[in-house]
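Okay, handing you the structure first.
Removed: one protein chain of the complex. Kept in place: all other protein chains.
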Amino acid sequence: MSLKHVLQPFNAWVQAFSKPYTIPMKDTMRPGADRYRGWHINDVEKCVGCGTCADICQNAAIDMVPVKDPVKGDSGLRPKIDYGRCCWCALCVDVCTTGSLGMSNEYTWVEKDPEKCRYTPGVDAKPWDGSEKGWRQEEGFSLIVKDRVPMPMLDPKERIKTWAEVVVGYSVEEARKEAARCVSCGLCVAACPAHMHIPDYIGAIRDGDFEKALDFIYDNNPMPEMCGKVCTRRCEGVCSVGIQGEPLAIRWLKRFATEQFEDFAKVLHPEVKRVGEGKKVAVVGGGPSGVTVAYYLAVRGFEVTIYEALPQLGGATFFGIPKYRFPMPSLEKQVDLLKKAGVKIVTDHRVEKDEFRRLLEENDALFFGTGLMKPYKLGVPGEDLEGVIYALDLLRDHHVGKKVEVGESVVVVGGGNVAIDASRVSRRLGAEVTIAYRRRREDMPADDEEIEDAEAEGIELVTQSIPLRVEKLENGKLDFIWGPAEMVPPDRPGGRPKPKLIEGVENHLQVDRVIVAIGQKGEFEWMPEEVAEKVVTSRGWVEVDETGMTQWPGIFAGGDLVNSTADAISAIADGLKAVEGIQQFTLEGLSVSKS
Amino acid sequence: MSPSELSLLPKLFWVVVSVVGAIAYGLVIGGIIRKVMARIQGRIGPPVYQPYLDLFKVIFQRTATWHGYMFYLGPVFRAAGAIGLFLLIPVVFGDPRFDNFSFNGDLLMVMYFMFFGCLGMALGAAEGGHPHSVVAITRGLSQMTAYELPFSLAVVAIAAQTGSFSVHQIVAAQQGGVGHWFLFTNPLAAVAAFLAFLGMNMYSPFDIVLAPQEIPIGPPTEYNSAFMSAMMSGRAIFGVAKCVLYMDLFLGGATTILAAIVKVFFIYFWSIFVGAVFPRFRTEQAVRFFLGWPTAAGVAAVLAVMLF
Amino acid sequence: MTETRERSKEVQIWFGPQHPGITGNMSVQTWLDGDTLTRGITHVGYLHRAFEKLMERRLYIQSFPIVCRICVPEPDTNEWLLASALEELSGLDREVPEKARWIRTLVLEMSRLGAMLMVLGGHAGSMGLGPAPQWMIALRDLVLDRFEELTGGRVYHMYIVYGGVRRDLPEGFAERMEQTLKTIESKLPLIDDVIFGSAVFRKRAMGVGVVPREWAFEMGISGPVIRAMGIPKDVRKDEPYEKYAELDFDVVTEEGSDIFARAMVRRREIQQSIDLIRQILARMPKEGPYCAELPNMLEWTIPVGQTYVRAESSRGEMGYYVVTDGSKKLRRVHVRGPSYVHGVSLLERLIPGTNIADLAPLMVSLQVCPPEIER
Partner (left out) sequence: MEFNSIQEVLDFAVRQEQKAGRFYGLMAEKSTDVVARKFFREMVGEERKHEAKLKAIKSGKLSGFSGQGTPQMNLTEVLGEPVFREDITLQEGLIIAMRAEKDAYEMYEGLKAFARDEELKKILEGLAAEELEHKARMESIYDQVVQREN
């Protein structure tokens, strides 16, 4: 024990005269670091309630609780965080698809009531709401993959020369890579009219089990290859991955799954339940809704017959959709399965009034989904001139193999998918095409992708143009006269803005054909008076209850006639609804609405 | 003025006052020490009145254990020993109010009382049955026997120098200036006694009784509530009493309360000054320490008095 | 009969789990004869959270907030080990950017610094010394401040993740880090005075808790314990990972193999870490990504495989044995922490003949981290 070692420690007393390390109690409100992981904040307006945060939370500290009514693409749920479990790892923030979730740099929170330590950030007001600092998502680090695997497509210059499919389709690697981007939030399921099992089949594709994927797909869609190619894909519109990145290519993945198999019957083994044995159902109209009803009733043991006026089933998807989007073999594949499921198919047969009455007698239930087969007219002077044709007629004639002439230049009036299809078909027939649309580009009901494809193919778009009249010129061409429009706000919030004609200006367009595609309507001439009187509304639609049944007990309806969106997937959804309704009606003899 | 000048009742009154004052001051010293300790450790530390808060907190707590009467008498013995010790030493020399019960030969009694408190504590804590208490007590008694030796030698040296075992007379012998203090007139005895004081006050490196890292707090492990408060106030008054004794023995006593307060504080602070910067000795190291240099100094002091 | 009499002399004492001298949430059951321990048994299980099992029920990304809890004072080694094991098995290691590797090395070294500061304080604290441990904790807090601004958390950083790290260095980080290092360095001489220059500390630490050299490899001892025997064993040198191969440092060794030598190794490694952090910050690339492009973490699968990765933590060699089965979850993780060797096998062998007062300093010097034992 040397003296040095006895004395040296006394140096410690030096510290007694320096500033202490600790800070007084009143200073404990030291702010956290700029990216401190403190209490959560959530921008509830930005949040869509996808639940990815709850999925990734390894402590299960996050519950998704309902806080508002779901709107489009929003589950109405918001994360509620239990701070008894939270470990402040901030994975929830990093995985957040919208970037709405963040963490404040708040250290302390004192609360007497332990229940309050479970709160919904952004809904339950807290002092740190709106905190500028704290942990946020940052460029360069993402737990989800934001970029989509690009879909190979034909070059626009090439594709206008041919009727070949524009979209080439994913390879197995590409599809599995794309499928692996899914976060399984399920917002798409809610958005899909048919509520297809999207995360499930995407998961099966990701795992490489394509049979299982097809099984999931066929559970509630008997025309998946059609949907995989031409669906309006509302699912992708709400896809949570698409909020900050590109949405999952849900449609292409479905397409991929269906394209893996030549014959669906070989892989699908729907369990035929004999619940409907002995019950007969007639289906009038072989469109998507009719096919849906027929297929799912058939696999439940019902005896189903489809009556179709055209030579092929498929309805609008057969005669309306051009082959470069939806080739015939794809349709035939699906119809084949229908036949193998035991559905009797009568094509080229238009049901008329008396036969309808007879079918009503002979069958336990009747479903009709005859669609919107007739075009609405332009309603302007000169419409009856030769050369003014209707897009529906053009497409139908083209698909059943009739020769169609469009001349060198055409103007297509309308902005829906029908208008785009007619334009692109005309383009492939060799015409210069102009689309005249009354509203703005962003208001067009057609798919964005379709519009872009059309423009890529050299189709000109003239928006805010109101057709005034059509005149015949001396050189045999038509003079399409239109006036410019200004936009006035819609009547109700969320409605379409209205175009209003600016009077006094007239523009002229010389064309060979004016193709009208402003809208379609149903026709009811084939229907017995007494039935039509009961089921048809004053707007030309058919009203059904939640089981798909019309005012006439035993008659069910679906498809474009019934729903307001007029797309194939909604028709399939109608069909699914009617399947349940018909089963209930025929087996239990009652309907929900009447009970 | 002599002690006999006050009749019994006023005397009792002043005794109570001085005991309460000693406890209060002991607690304040405790608070100051905690604050100083905190500063050397780089902390702000608790407020000076923190020991009061602690004391009142434990007073109002209830106990739910039962370890036998002896166990609960432990703190009482300790407090009694401390108070007994305190009452035998004159706090303010020449003031009948704070003269306490000093009498001829009281120094022997003082030595006894210093031991008494610890023994009582030992008996009580052992009754608790907690092995930590037992270990702590064996350690404490070993250390106590060790530091008793230099302390006793120092006391003997001083008694021999004064020719009396009365604290009163020892104080009286030192009056007349700083130079008359035994601290300076008998430095060897002072060294022995002040080194022994380190062990007596049980701060590092001699805190082997409490030794939180080894035998968590030792005897107080099992004590709680009012017993804890008895221990705390006992410790407060014991600390003050020891310092008063040292003051009387080596620093010439005190003639005013203020002088007593200042001197007591500095004597107490001595153990902190050392304790704050050293780790703890092991038991046998502590024993060996006291039997080394301090004892040698004590023996030297006695020899010096004998010889010169 | 004799044995019974021998036994009756013994007092059984539980050291922990609620004990200020224990190095964490474990306990040692000891038998005391006088002041000397005759034997001891390490008991664990007081904070058993089944980390390894938990991970088998979690996605890969969900496992990563778990591993940091295997060692509270030094979580980053665990994060790095799991990340690097899974990167190796998934092939993601080829995509870890240069900058991420530098930041990871920085974080590992910072965490070593923090842990060393704390444990050196523990050395003195376990012997009842007041000031130095408090200063060390305060200095460690300065390191934690840097961690806070870098990783967003003070203690559980959850920062090193598959493919890189979670965030870039904040603006002006290097300057503030340098400031912190300077503060720590300025305090070190005082700490030397109070700990290594203290007569009592030397008396207590020298020649106490000697681990015989022949046990070194027989028991798989690592870290400061083995380096205090004079054996230069350090994973950072023996099998360099991340950027350690490019850094300039020597393995610290001391002779004596007692508590004092181990404390001295730690003291010198504090200086070593400070130097390393300076080197890293000087060579850190300014630009570039800090994390590879990650796959969708909710669905990430890793092909079948198994690997063992190791790293030098402040306590010694940490290793992770990881098995994947091609699914979204880990098949098996085995955490090889130095604490099992040090806190169970070695400690139980060292206890007989130890003074009860030396048990706490001994445990601290072995640097036992109980969660590592009961993963």
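Read from first to last, the chains carry the letters A, B and C; within each, the first residue is number 1.
Please note the rule applied: a residue touches a chain if its C-beta (ideal position, glycine included) is under 8 Å from a C-beta of that chain, and two chains touch if they have at least 3 such contacts.
These numbers come from a predicted model, not from an experiment.
Undergrad: Among the chains present, which touch the one that was left out?
TA: Over the full assembly, the chain not pictured touches A.
Undergrad: In the full complex, which of A:P24, A:P114 or A:P489 touches the chain missing from this view?
TA: A:P489
Undergrad: Touch as defined at the start, partner being the missing chain; which of A:C50, A:A204, A:A341 or A:A419 qualifies?
TA: A:A419
Undergrad: Could you tell me which of A:P156, A:G245, A:P327 or A:G540 touches the chain that is not displayed?
TA: Among A:P156, A:G245, A:P327 or A:G540, only A:G540 touches the chain that is not shown.
Undergrad: Considering the whole complex rather than only what is displayed, give the residues of chain A touching the chain that is not shown.
TA: Within chain A, the residues that touch the unshown chain are 376-377, 379-381, 383, 413-419, 437-439, 445-446, 466-468, 483, 488-489, 491, 496, 498-501, 503, 517-521, 524, 527, 529, 532-533, 536-540, 566.
The criterion applied here is as follows: only the chains that are shown with their structure count from here on.
Undergrad: What is the distance in Å between the mean C-alpha positions of chain B and chain C?
TA: The mean C-alpha positions of chain B and chain C differ by 44 Å.
Undergrad: What are the residues of chain A that contact at least two other chains?
TA: Expected reply: 9, 12, 15, 21-22.
Undergrad: Please set out, as single numbers or ranges, the residues of chain C touching at least two other chains.
TA: 131, 134-135, 138, 194, 198-200, 203
Undergrad: Where on chain B is chain A touching in the complex?
TA: 36, 38-45, 273, 276-278
Undergrad: Please name which positions on chain C make contact with chain B in the complex.
TA: 11-13, 19-21, 32, 35, 124-131, 134-135, 138, 194, 198-201, 203-204, 355-360
Undergrad: Can you list the chain A residues touching chain B in their complex?
TA: Interface residues on the chain A side: 9-10, 12-13, 15-16, 18, 20-24.
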